[in-house]
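Note that one protein chain is taken out, while the other chains of the complex remain in position.
Entry: subunit A
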Amino acid sequence: MDTLKEDLKKQIIEQLNLEEIAPADIQDDTLLFNDAGLGLDSIDALELIVLLDKYHGIQVTNPDEGKNAFRSVNAMAEYIRNKRD
């Protein structure tokens, strides 16, 4: 099991107050901002930026980076690993 991805799912649920969603409901490739996925909105995008800073010490300063980084849990995990390297 990829603990980073599992941690991310828990962090997303907590940070975004997705109280009716469990980590198991979020697949690694679930589209975060698609209505067929989690249906997140622009405020949630800001919360994800706060999440990366708060839990992972990563500041997203380039909006274009965020667009790709927040596509899915897979994308977020990859983004975090790239920033750590």
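Definition applied: a residue touches a chain if its C-beta (ideal position, glycine included) is under 8 Å from a C-beta of that chain, and two chains touch if they have at least 3 such contacts; residues count from 1.
Basically, contacts and distances are computed from a predicted model.
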| item | value |
| --- | --- |
| Among "Pyruvate dehydrogenase E1 component subunit alpha", "Rod shape-determining protein MreD", "Beta-ketoacyl synthase, N-terminal domain" or "ABC transporter permease", the UniProt name of the subunit that does not appear here | "Beta-ketoacyl synthase, N-terminal domain" |
| Footprint left on subunit A by the chain that the document does not show | 16-21, 43-44, 46-47, 50, 53-54 |
